[in-house]
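With one protein chain held back, the other chains of the complex are shown just where they sit.
A, B, C and D are the chain letters, set down in written order, and residue numbers restart from 1 in every chain.
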Amino acid sequence: MVAQAGTFGRVVLTPRGGISALFLAIVVLCAIFAPWIAPYPYDVQDLSISSQAPSMAHWLGTDEFGRDVLSRIIFGARTSLTVSVVSICVSVFVGMSLGAAAGYFGGAFDRAVTAVVDLSWSFPEILIALIFVAIIGPGLESTMMAIGIAYLAQFTRLTRAQIMSLKGETYVEATINLGAGHLHVLFRHLIPNALAPVLVCGMLATGDAIILEATLGFFGLGAQPPTPSWGAMMNSGTAQIFLAPWIIIFPGLTVALTVIAINLCGDAVIQALDIRGRVRES
Amino acid sequence: MLSFAVRRLVMLVPVFLAVSMIIFLIIHLIPGDPIDNLIRTGSTPEQKAILTAKYGLDRSLVEQYVIWLKKLLNGDLGEAIILRRPVSSLITQNLPYSLALGGLALLFSTVVGIVTGSLAAIYKDSALDRGVMALILLGSTVPSFWLGLLMILVFSVQLGWFPVSGARNWHSLVLPVLTVGLGGTALVARVTRVAMVDVAQKDFVTLLHAKGLAPLRIQLRHVLRHALLPVITILGLRIGWILGGAVTVEIVFARPGLGTLLIKSLNQRDYPVVQGCLLMLAIAVMLGTFLGDLIQAAVDPRVRGNLK
Amino acid sequence: MALLSVRDLSITIGRMQPLDRISFDLGKGEILGVVGESGSGKSLTAMSVMGLLPLIRGRITSGQVLFDGIDLTRLKEKEYRALRGRRIALITQNPMTSLDPVLTVGSQIDQVSRLHLGLVPAEAKARSIDLMQQLRISEAEVVHDQYPHQLSGGMKQRIVIAMALAADPDLIIADEPTTALDVTIQAQIMQILVELVRDRGLALMLITHDMGVVAQTCDRVVVLYAGRVAERNTVTEIFAAPQHPYTRALIGCIPRTASQPGSLTGIPGMVPSVLDYPSGCRFHPRCALAQAVCCDTVPPLEPVGVGGLTGCGLAACHFAGESAPAKGMRHG
Amino acid sequence: MADVLVSLRYLSRDFHSRAGLFGERRVLRAVNDVSLDIATGQVTGVVGESGCGKSTLARLVLRLLDASGGKVMFDGIDLGSLPARRLRKLRQRMQMVFQDPYSAIDPRYSIREALLEPLQVQGIRLARGEAAAKVDRLMDVVGLSRKMAEAYPHQLSGGQKQRIGIARALILQPSFLVLDEPTASLDVSIQAQVINLLEGLKTEYGLTYLFISHDLGLVRYFCDRVVVMYLGRIVETMPAKNAAPRHPYTRALLDSNFEPDPAKRRVVTRLSGEIPSAFDLPPGCAFAARCPRASELCRHERPELIASANDHSTACHHPIDQQ
Partner (left out) sequence: QEAIVVFGSNDVGAPTYNPIKASILNTATSLIYDRLVEQDADHSFHPHLATSWETTPDGMEWTFKLRQGVKFHNGEPFNAKTIEAWIPLFKGTDNEYLVGGIDQVVVVDDYTVKFKMKHPDANLLFNLASVFMGVPEPKAYQTLGDKFGITEAIGTGPYKLESFTVGQETVLARNDDYTWGSDLSVNKGPAKIEKLTFREIAEESTAFLELKTGGVDMLLSVPTEFIPELQKEKSIAVNSMPGLDVMYMPINVTSAPFTDIKVREAAALAINQKEILSSIYKGVGLEAHNFLISSLQESKVDPKYDISYDPEKAKKLLEEAGWKAGGDGVRVKDGQPLKVKLWTQSDSEFKRVTEAVQAQLKAIGMQADITTFDSSTIRDQYKKNEHQLAVRSYSWGNADILDWFFNGERLGYPNISMFKDPKADELDNKALTQSRSWDERVANFKTYHEYILSQFPFAPIYQPMQNTAYNKDRLTLPQKIRGTQIGTETFLDMAAAD
């Protein structure tokens, strides 16, 4: 992240920031080293031990196919994190490009982008996601696309607002006065300075994206079985909540904790970077 | 102001046209065919062709769009293919439910969000502030279908206070409103809090204190009023959610509503209904932003400008 | 007896101690200039007297603020509130941001007289209009119902002054009331303030960093440097015979038309940050006269009486009055 | 008179805006019909109240803004018709120091990077050692410690930042420098440092300055020629520092100056009336409403800028006579 030296320290040293960053680090490590960490493979079925309650052998129980819930959560981190991170990254990238161009060049292009973006921002994410999944078809890629598009507006708006306000900074005028062209101004000054709030916002959106992935799971979208994802696990038939609650409660808890951690960590970053109002209102 | 309002509304027309075109294209580009969902086991390909022709689905997209637009300008949203009714009647049937749920949820999240947000701001950095914000954060990390189910388990199954589902009376509205409302509360509370903390640092607030006004009065009568401006903008944009955002909750609580209608029709590719619903949403959103602007103007003389 | 008497006032904000043993007196009908560079603690002094430190999480750690014999530091919040706006009024630095932008300016003036004098709205309005007219706002009735953004900066500042006057205070604290204004408007506003003091017998604590304004309007002057009083004296003596090297340097910084190019002296270095004030005399790193003692020992605020004009001058310098040319800043 | 380096002819600039969301569209003429010659090696000072168009004029001169009318000639080249590429090249020769030092440097750039950016932008490649030497030299020139080059803007005081701003303008070795209120946001003590620095640089490098300020005292102290603006127009240009003003507005500005001497207290001749809105200027002299000498004529007919002896021009129907 582009920030002044010591931002990392300032985030990690606060109790909230430290604990949440630690938790997130663990989740990410789990995702990366899933095959080594997970006690069992995620996809091998053993119907003789299906839907068993948590025990010493299976700390978080087994699901209806006799697969270890803990292992599936660990592997699920891969899918869920990938989906949310990739989609938000794409979204941030496209949103920043659009927003920066709109904010910098203004005019008709800006008005068109703003109109479309405002409209899409005002539509519920779920609907946008569903419409796009309907267009592209289900599967992880389209889920990512859909989530990405659902959040696109947010980043476009935020970047545009940032660029618009940065454009008025004296150093931009000063740089133009040195004889710099548009690209130099845009890429060396405006975008780097607009980056921090957008990235923090992206980080917070990653939390939302995890939830959205789970919600899309409610509509039967998301990861293709047997690949686990937290959302799909949470939704593997709500009926399970009565019979074998651990199958869906533990993934749910994981989602909640991760999202909370992301939010707390994000807040700590916001505080460290002192960009309060710029992120939250977007 | 009236002439301004009219002008702004007229300006919405091109936007509206563009939106209608986008909506039309999107829907028709999705793979899937409503007629497949219509024909029954045993019917012949000829029957399918007849049906396809009957709904004009064999024409070019441009033609279809023009026909649709023409009807639209006459106030006719067309006839549902699968649901076999005028789309307008489907919308009027579902709209009240969406309005009730969305409107009340919006009211709930606005009132609760503003109250908690301003409490958190007034008692900034206190235990109360942290507690409130933590609770709100917690509430917003639970996907709404879970939250809904949880609500049912607690308030209907355990306590028996409210019916599990349905839309028969105000009783059955409570849990869905809470479920939808809690999600929005987080946003409103956060925005309110940030804005209030921001405004509280302004010079004029210092001066208000210097005048000898009671701090609480300053917070509520002056600071909050300013903090409401961004909240209003956000609420204006949230109209979309009011009408269409509650799909999951509608499904969990077995409530009718535009969101459910839209999703079901989308799944069955009931084009006219999807078009109608999306259009409704788009119009609502446009009106919402417009309304947001009007309220802004009413609250803030700077936005209002020099009206003679 | 002085109307306002600040004695050895020290405050803390968090771990910082931005004011250290500030003392000064201000009598009725008097204008006290508080000068110093940016960050020297002028505004915080005003906030302390107004009892508004809690707003910025500040706290008075020692000293007294005596107002009309009452020790304000011991006052309950509620009693303080009755005083604020009623007997002590504040005029803030930036008229552009000092008014609530969504309320009519009139209602903001009315608020004070309704709160403190218990006037009904109609009376309050009449009073406000009357005040505005006294401040030479033309078409006061119309202005009463206008919003801040419809007024010019000078008008707004007069509205703020009207607000300060609305409950007939005894003491007005004006924190840089004209810095944000144009020169011609600044003159206008300063004149209004001075007239008010002379006509009504008000006490005015005028915070400014403009030595010209001080010279033209004040009776007595307190010079602050880095949260401490550097020098205190009557205005004539301060200008005629500045005792503290800092005061002298400040006066040397003002461009005068008559002076030759290059005659302008600055003060080298910069105002130290509240986070790391130098030991001893806080001015010593920038002082031409500084000696070893200045680095170690805090110079007490002691009477100085060069030429024995009035004998009430005080300066906090080990070498007060010693004249050496202030070290001018010249590029190399 | 020395060579003219910069020459402005009938320069105007309009801004369009809307009064609030619901208000009418309005046009504001920030700079109106300004003609001015700036001679090589001279310091031309521009004074006027806030919003009178000083900064806009500065931007027009450097073509950071496009003029709505009139033209700017720099060393005989018409900036208005210059293609973007050549204009960017030409910028080496004309630089600006900005009013607000706090935001004039990108907070993400170290001082060294900020100082070298002009070279990079202009495509001037230097060996590393050369670049370092150049930075060191500049730091010396503006009187800052060389070590400070590694610092970031937020670690500097306002005065230091303003010095960096000046150094940055100097690195391209320009011949013309526009100074837009370079000291307005600084304490007097720091202001003095900066002014001294500017004075030294001017003599050392033979720079030409366009010095903008709202402080007539400072302008008269620092400049060779004083241009007084009022609501977008030049109302008076005076030659020397001590020339007596002939325009009542300049007089008022002078009178409003607080003399830093309690012995010379005087009653300020206060102007009555308000500054008219820049959006709807009266037909006659813009100052008429506040002017003690205004006549009926002033309200209806705008006085032209008329030159008199000693390179002194005034736009007033009733100028103050020099006694």
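The criterion applied here is as follows: a contact is a pair of C-beta atoms (placed from the backbone, for glycine too) under 8 Å apart; a residue touches a chain by one contact, two chains touch by 3 or more.
Quick caveat, the model's predicted, so the values are computed rather than measured.
Contacts of the undisplayed chain with the visible chains, over the whole complex, involve A, B.
Listed residues B:Y55, B:F108 or B:F253: the one in touch with the omitted chain is B:F253.
Those residues of chain A that touch the chain absent from the view are 43-45, 47, 50, 64-65, 133-134, 137-139, 219-221, 224-226, 235-243.
On the side of chain B, the interface with the absent chain consists of residues 30-33, 36-45, 47, 50-51, 80, 82-85, 90, 93, 149, 152-153, 156-157, 160, 163-167, 251-254, 256, 260-261, 264, 267-269, using the contact rule stated above.
Following the convention adopted for this analysis, only the chains that are shown with their structure count from here on.
Ranked by number of C-beta pairs in contact, the top chain pair is C-D. With centres defined by CA atoms alone, the chain at the far end from chain D is B.
With centres set at the average Cα position, the gap from chain B to chain D is 52 Å. Centroid to centroid, with C-alpha atoms defining each point, chain A and chain B lie 23 Å apart. Rounded to whole angstrom units, the spacing between the C-alpha centres of chain C and chain D is 31.
Across the assembly, chain C contributes no residue in contact with two or more other chains. Residues of chain C touching chain B in their complex: 50, 52, 55, 81-86, 89-90, 92-94, 97-102, 111-112, 115-116, 147, 149-150, 160, 163. Within the complex, the chain A residues that touch chain D are 2, 4, 169-171, 173-181, 184, 188-189, 192-193.
Within the complex formed with chain A, the residues of chain D that make contact are 59, 62, 64, 84, 87-92, 95-96, 98-100, 103-108, 117-118, 121-122, 152, 154, 165, 168, 172.
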